[in-house]
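Provided herewith is a single structure, encoded as structure tokens, for subsequent inquiry.
Heads up, one of the protein chains got dropped from this complex, but the rest are sitting where they should.
Labels for the chains are A, B and C, by order of writing; each one numbers its residues from 1.
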Amino acid sequence: MAQSPYKWFFEQTTPVEGHCHAIDRTVFELRTRYQHMEIMETASYGKVLVLDGRIQSSVADDFIYHETLVHPVMMVHPRPESVLVIGGGEGATLREILRYPTVRRAVMVDIDQEVVEACRTHLPELHQGAFDDPRVVVRHEDARGWLAATSERFDVAIVDLTEPLEAGPACLLFTREFYELLASRLTERGALTLQAGMTKLGELEFYASMGKTLAPVFPVIAPYQVSIPCFGTPWGFIVAGKGEDPRQVPGEEIDRRVRDRVRGELRFYDGQAHQHLFSLPKFLRAALLSMGRAITDAEPLIVH
Amino acid sequence: MAQSPYKWFFEQTTPVEGHCHAIDRTVFELRTRYQHMEIMETASYGKVLVLDGRIQSSVADDFIYHETLVHPVMMVHPRPESVLVIGGGEGATLREILRYPTVRRAVMVDIDQEVVEACRTHLPELHQGAFDDPRVVVRHEDARGWLAATSERFDVAIVDLTEPLEAGPACLLFTREFYELLASRLTERGALTLQAGMTKLGELEFYASMGKTLAPVFPVIAPYQVSIPCFGTPWGFIVAGKGEDPRQVPGEEIDRRVRDRVRGELRFYDGQAHQHLFSLPKFLRAALLSMGRAITDAEPLIVH
Amino acid sequence: MAQSPYKWFFEQTTPVEGHCHAIDRTVFELRTRYQHMEIMETASYGKVLVLDGRIQSSVADDFIYHETLVHPVMMVHPRPESVLVIGGGEGATLREILRYPTVRRAVMVDIDQEVVEACRTHLPELHQGAFDDPRVVVRHEDARGWLAATSERFDVAIVDLTEPLEAGPACLLFTREFYELLASRLTERGALTLQAGMTKLGELEFYASMGKTLAPVFPVIAPYQVSIPCFGTPWGFIVAGKGEDPRQVPGEEIDRRVRDRVRGELRFYDGQAHQHLFSLPKFLRAALLSMGRAITDAEPLIVH
Partner (left out) sequence: MAQSPYKWFFEQTTPVEGHCHAIDRTVFELRTRYQHMEIMETASYGKVLVLDGRIQSSVADDFIYHETLVHPVMMVHPRPESVLVIGGGEGATLREILRYPTVRRAVMVDIDQEVVEACRTHLPELHQGAFDDPRVVVRHEDARGWLAATSERFDVAIVDLTEPLEAGPACLLFTREFYELLASRLTERGALTLQAGMTKLGELEFYASMGKTLAPVFPVIAPYQVSIPCFGTPWGFIVAGKGEDPRQVPGEEIDRRVRDRVRGELRFYDGQAHQHLFSLPKFLRAALLSMGRAITDAEPLIVH
């Protein structure tokens, strides 16, 4: 009855490179109005969420991704009370935000209700009950439209969207105009972070472009990156804000703030991890300077 | 005449996970006395060296691997004059060593002459003429036997060997006894570095064990890691030495030393990259403490 | 929302060759007491049944496999009333048998009740209600033990088992002793057929051995083969009997018998298809003569 793995998930990170996982079983599949979603159990990382063929999170290493996404930006606001999440369907972003007792309201705007509900049912390891927290409000609508209409202001915003692979409304969540709108919805010392694509050598165009897109909008632009094992590639993020620059905060101060402000035990992030994230190799800093272009509504960027 | 890639190199990083590259062409193949070697041209990373099915280096991102391997340990010796390389067939390790004008002698001991000669011929992008430098001596013999017999002493040693996949003499290059021997061949303030396997979540046993193996032998043990794009996984290294701890050297001091001591322009390494390398995420530090065991001649470790 | 297939089923037909299918979704998975079973929806062939990683049937081309398995042997018995199926979990073998109004009793002995029940629920396209036919009796026990104990006699027996991949009781369903026992349970003009492995060049050992195993037991041995698209390889079968040799029956006579004896419309099999099946290429006839060995309880054969 012995057998080798015979079902594999192939993620083409580029047309000529890929990363693959043996699939133990498929937990859930759905073609929603917006995308194809699937939750598979992989042999190496447990359950993973896959949207349109691209892996989003795994139960085994989601703590790397989501602690990296959430905590650096939370650290640079002195007292985040209201937080906005754009995208973030799994609820793991909310989970990390809710660790902050200062947070009184967390609004998540994710257009795809079916994905959110399926994650709520099938990926409790990721959200860990975050959706039931009374501080959380979830809206299923286009984030740009919602932002334009709202009068609410946020201390922190976290943008966790997949990069646009084709022309369409998703492109309009990656432009200077969108970030200008989002900046106007932040409080005085507000800051945002976003996932900003691979930082793999040779695939840095999108990351650098996001930097150039945010630069005219925010006084502080702090790119950072981390290797996500289940992606098979390092991944980039950018904190953009009106207040403190995360690169100016020493590791010991991060450790102190984590101890004072965050409930529960983190597994990835602390002062040393913070320095790891924001200390970029030379070639990556060079690429951020020399590559990319500002993305606008008139000239959107489509990945591949 | 359009076509998708139809030849792929699959590297199983574990039995249930893999990374793959489209192959443009095969440059050279050989079954040597010790291993199978192959140089392929990949679409994403140009030429790559593959030994026994495992990717060693690519022309596109070798600078990440080899600058990471060589410079941190070179930085902690005040004036490295003699350097020993164990393994390192491509010659790229030598290439980085030879950037130091203080170096007067670099001895490379790599058992597999056929691999070294093939790299010399087919991978000039990697060695860049290092083998022709008059300071270089190359020996093709078992490193442990050679070390036992030599009376030479080295300021720095760099161990760049593939992990043992089966029982055999290669196992004896990863034990406490081997590192005791190597320590005895270092000068008073000498230090060594080694590649120490994946630092991918779930595959940390070997890395942690190397740490525990070196700990009784050297006063300074400084683990570090970097993401190697063409490997599809982050990779671990350890500096072990008798002198300065690389983690104690501030980034600005690294920048100064690089400027003063290294010829030519580095692409990956500088003060900020140094901080990136040695600032380990929390879970990785925890794994180094809690996992692994000392490896000895009597109880060698075989990967998978 | 466009996407290429990212989930693939890889069937290694040999360690160095494989056939693969994009997976649309997984319908059902179960590790039974005896094997791992899975029903997947493939893009090319619809639902497929996979046991221990090996494809058994697809909804799209099962008619090729099951008409080929069942009808040639049914044709050479003048009036099959009782039929035994060994294995045949999907129920498609029963489905074809039940097309014969002469059949009054069809006994299926398949050890794995869980597989049979799952196919009954999830693969109605294959069995098409065969399990509900009052002529059918299904037993879940070891076929060899059941045969030894039964006093029943059958006009036709159909052996549809997967080849043994490891030592164990399944091996004892592929030996001369087993076929002697089975022969003793056939009526005077009885015949059997069996699936007998790939007929792909270079993989003919098992097929030839089955021929040599049956030869001393039955006066008529008629090997035949067909290409099964979803397997990616041609597949072999053998009729072994005490009566008519199927190779002696002209195509027109087959057409007449099909018209007279079989209810409903066949899609693969008729007189011309019969000639296709039993007319073997020269190299295959040569292999049947020169390769293989008789398989016995004392010297069982394990595939790969």
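Rule of thumb we're sticking to: a residue touches a chain if its C-beta (ideal position, glycine included) is under 8 Å from a C-beta of that chain, and two chains touch if they have at least 3 such contacts.
Because the structure is predicted, anything quoted here is derived from the model rather than measured.
> Under the definition given at the start, what are the shown partners of the omitted chain?
B, C
> Using the touch definition from the top, which of C:112, C:155 or C:270 touches the missing chain?
From the options C:112, C:155 or C:270, the contact with the absent chain belongs to C:270.
> To test your reading of the contact rule: which positions on chain C touch the chain that is missing from view?
Those residues of chain C that touch the unshown chain are 4-5, 10, 14-22, 42-45, 60-61, 63-64, 200-202, 226-227, 229, 232-234, 251, 266-270, 272-276, 279-283, 285.
> Just checking the interface: what residues of chain B touch the absent partner chain?
Given the touch definition above, chain B has residues 1-4, 6-12, 23, 25-26, 29, 34-36, 38, 40, 50, 52-53, 165-166 touching the missing chain.
Assume only the chains that are shown with their structure count from here on.
> Where the contacts of chain B and chain C overlap, which chains show up?
Chains in contact with chain B as well as chain C: A.
> Determine the centre-to-centre distance between chain B and chain C, using the mean Cα coordinates as centres, and give it in whole Å.
The answer is 55 Å.
> Quick one: report the Å distance separating chain A from chain B, using the average Cα coordinate of each chain.
Their C-alpha centroids are separated by 33 Å.
> Can you check how far apart chain A and chain C are, centre to centre, with Cα atoms defining each centre and the answer in Å?
That gives a centre separation of 52 Å.
> Could you pull out the residues of chain A that touch at least 2 other chains?
Those would be 4, 10.
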